[in-house]
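Of the protein chains in this complex, all but one are displayed in their positions.
Chain naming follows the written order as A, B and C, and within any one chain the residues start at number 1.
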Amino acid sequence: MRLTPEASGVFPIAPTPFMPDGAVDWNSADKLFEFYADIGSDGVTVLGIMGEAPKLEPEESVGLVKRAVAKMGGKPIIVGVSAPGFAAMRSLARQVMDLGAGGVMIAPPPSLRTDDQITGYYAQAVEAIGTDIPFVIQDYPLTLSVVMTPAVIRKIIQDNPSCVMLKHEDWPGLEKISALRKFEAEGSLRHVSIVTGNGGIFLDFEMERGVDGANTGYAFPELLIDVVRLSKAGKRDEAHDIFDAHLPLMRYEQQQGVGLAVRKYTMMKRGILAHNAQRKPGSALSAAAKAEVDYLLARLAKHDPRADI
Amino acid sequence: MRLTPEASGVFPIAPTPFMPDGAVDWNSADKLFEFYADIGSDGVTVLGIMGEAPKLEPEESVGLVKRAVAKMGGKPIIVGVSAPGFAAMRSLARQVMDLGAGGVMIAPPPSLRTDDQITGYYAQAVEAIGTDIPFVIQDYPLTLSVVMTPAVIRKIIQDNPSCVMLKHEDWPGLEKISALRKFEAEGSLRHVSIVTGNGGIFLDFEMERGVDGANTGYAFPELLIDVVRLSKAGKRDEAHDIFDAHLPLMRYEQQQGVGLAVRKYTMMKRGILAHNAQRKPGSALSAAAKAEVDYLLARLAKHDPRADI
Amino acid sequence: MRLTPEASGVFPIAPTPFMPDGAVDWNSADKLFEFYADIGSDGVTVLGIMGEAPKLEPEESVGLVKRAVAKMGGKPIIVGVSAPGFAAMRSLARQVMDLGAGGVMIAPPPSLRTDDQITGYYAQAVEAIGTDIPFVIQDYPLTLSVVMTPAVIRKIIQDNPSCVMLKHEDWPGLEKISALRKFEAEGSLRHVSIVTGNGGIFLDFEMERGVDGANTGYAFPELLIDVVRLSKAGKRDEAHDIFDAHLPLMRYEQQQGVGLAVRKYTMMKRGILAHNAQRKPGSALSAAAKAEVDYLLARLAKHDPRADI
Partner (left out) sequence: MRLTPEASGVFPIAPTPFMPDGAVDWNSADKLFEFYADIGSDGVTVLGIMGEAPKLEPEESVGLVKRAVAKMGGKPIIVGVSAPGFAAMRSLARQVMDLGAGGVMIAPPPSLRTDDQITGYYAQAVEAIGTDIPFVIQDYPLTLSVVMTPAVIRKIIQDNPSCVMLKHEDWPGLEKISALRKFEAEGSLRHVSIVTGNGGIFLDFEMERGVDGANTGYAFPELLIDVVRLSKAGKRDEAHDIFDAHLPLMRYEQQQGVGLAVRKYTMMKRGILAHNAQRKPGSALSAAAKAEVDYLLARLAKHDPRADI
């Protein structure tokens, strides 16, 4: 299904499962996408930064998209297509859309500085991939070192009708969400879906500021779905209760550089992945770190039986 | 009291209190340092990044140090002396030591890249301020964009006998702590105090990895003291229980850019500061953000009566 | 004399002369400013990046400004007042204006990214120093890593009537000059003086694109004056002839990090400075580098007798 500006809910960032020898673990990939579908995800994002995309061969990237399309029951598949050049971006984007992807996600290259450079880059990217492909803006200054003001994001959205979603992971970002929703209320910005990243670590309040859901990873994507559902239902205290129970682990998983190792280790313990391997070069968890995750899981299990693993 | 390598415990980063018109609020400053002493802080850090130091006139900086010395009952006062040039660093360092400060904290300038540049910078800084002044290394890559390996930190410590403390706020940083303590166990690194920053957001596990305490800000420094005390006493679960109760607010306060506004607002609500003003240019909390902090405080009060404000 | 938007000509960036022991060499400072006046400079800039400003004690900074005012015969003295905080910027700016400076130069701090952050910073800086002090924008992305578009520069100029000059040292920058002059021709930008930096390495064509002169350092500021004079007189070939003769040395002096050492060594050989010392930490020329400069001077002397030293 194609991604639309009305998209809402949780789109987990899928890690790419590997075998201990570095080969893609296709069985785990199938299982992973089935898991995402089963828990009620509204779509999934593959080939993101946390998907180890740059380590994949082209045929592996395509293979992952095919599996996601096959297993996610028609839910939109978002594919990260950020690349150092537009040739690679275009060919991947067109290829995955032909395979049934719902849209693509484009992050700005770290060299961009001025407002004009940023809006110009997105105009060129859209020209390169074609105006018929729904795309997601990734706004992630902490890692990409590109800072987009609300007005810059508005210009990208207004200039490019094929923009359907903003993946918002500025930090801090609550006021930015409010600013964008205010633009929309005032009529200066058309509606697009806003979903948030940063491992969900501010999802509790982001929902209250008006976002539509999450587009991020966490070893318990069910928690993201719970928070979105409860928040949409107006059950504020309940949303915060379950969120707070997970926060110690979410925070631990949100550590730059080792976060993916934490996530894969936990998902392996949960039985969703067969291995917690990363393709080289990747970081591994120390014994001390594994014990810390185990301790956090044991503590979490007192509040959420899904953590009793 | 002079800072020594055996320093241990909690050294809060003091915000600088201002009046709504931008003047330093000296009454609140007195009250603040009395508060830090009363709750059992082991010292205090003034003129840090969160102390709005670059906005202060020289006489105001000196005034703050005097108040801290007067009110902290002999506990060591750490003074941030980072400056774009060694002349300013030296004159501030020597002046505050004459006033009774316990040591100075030096952050590396953002332009440093190579290992040699970093160790060379600290050698020059020590030559500038004099080898008789105890100093603290500030290792804060997220904000300073200078990355120090454990081996670089070791070299700075081994080359400079006046280095007595590492303020560790790398992120992620747990393995770095373990690496440094392993150096010490192996005999390749003399003992210095390691205290952590990042608003305390990993203090629970940092203590378990072998740090001596915290050198950071949070609107409830008592929580930092609790965690350090319980952790040192081997009461692991209790330490995590109180830590986890505060984590939703700590996380909220740890947002870059608005964190200081959150901290001052909360400390004003607690009656420690008369105003939540920052000197210009500073960020202010939106009404939505204040309501979010109020909500977090109300939730926290269920676990910690000190938050019932 | 106060700096005005009609300022034109060459404003050399003055190096700060030091004794071998690191003390300011006041005799050389006097001689240096006399030299600048004698050769027909239209003003001078002190406490710039190449003036080793952050290494100076406050009273030394003030002393340099006093000497410049005393020796430059009423020509405008531009004083670099960039600082990490507005308190220091304001107090230095007001102090030097009281001493007879003509205006101040303000560089943006490296953390600025978005257009709004840049224009906001200048608005705050002007509020801090007062709207009565003429100021110069320093646009130097290579060193400061802040990128200002022509539209951002225009907004700063239009929003702040006390802006009188742009020190342009973007690289490449020829089209930026043309864009700004086009704004002025179209009526969307009031006239301010545009003078260029980068050690003069593009001054030949910058003049032809419409700048008013240079605000930069080079061991032969007479060359800058020659190029500006010949270019203004329409003597294009003559301007390029003398420029090209100096280019091998200018290029050598323009090396980041060691450029100041080259400049001071050459000015010492010329008898303008008594020593080529930099205050610590500073770079020194290797014997090989000195021999290279000597060789370049010998070659230059065939075209310009002033280099026969």
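Definition applied: a contact is a pair of C-beta atoms (placed from the backbone, for glycine too) under 8 Å apart; a residue touches a chain by one contact, two chains touch by 3 or more.
Everything numeric here is computed off the predicted structure, so don't read it as measured data.
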Among displayed chains, the one left out touches A, B, C
From C:Met1, C:Ala37, C:Leu247 or C:Ala301, residue that would touch the chain that is not displayed
C:Leu247
Out of C:Met1, C:Leu99 or C:Ala289, which is the one that touches the chain we can't see?
C:Ala289
Where the missing chain touches chain B, by residue:
113-117, 146-149, 151-152
So that we can see where the missing chain sits, which residues of chain C does it touch?
171-172, 174-175, 178, 201-202, 204-205, 208-209, 240, 243-244, 247-248, 251-252, 255-259, 286, 288-289, 292, 299
Contact footprint on chain A, counting only the chain that is left out:
53-57, 60, 83-88, 91, 110, 120, 124, 127-128, 280-281
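Quick note on the criterion: only the chains that are shown with their structure count from here on.
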Can you list every chain in contact with both chain B and chain C?
A
Rounded to the nearest 5 degrees, what is the angle of the rotation relating the C-alpha atoms of chain A to those of chain B?
180
Far-end chain from chain B, centres as C-alpha averages:
C
In angstrom, rounded to a whole number, how far apart do the mean CA points of chain B and chain C lie?
39
Mean-CA-position distance for chain C and chain A (Å)
48
Multi-partner residues in chain B (2 or more other chains touched) are none
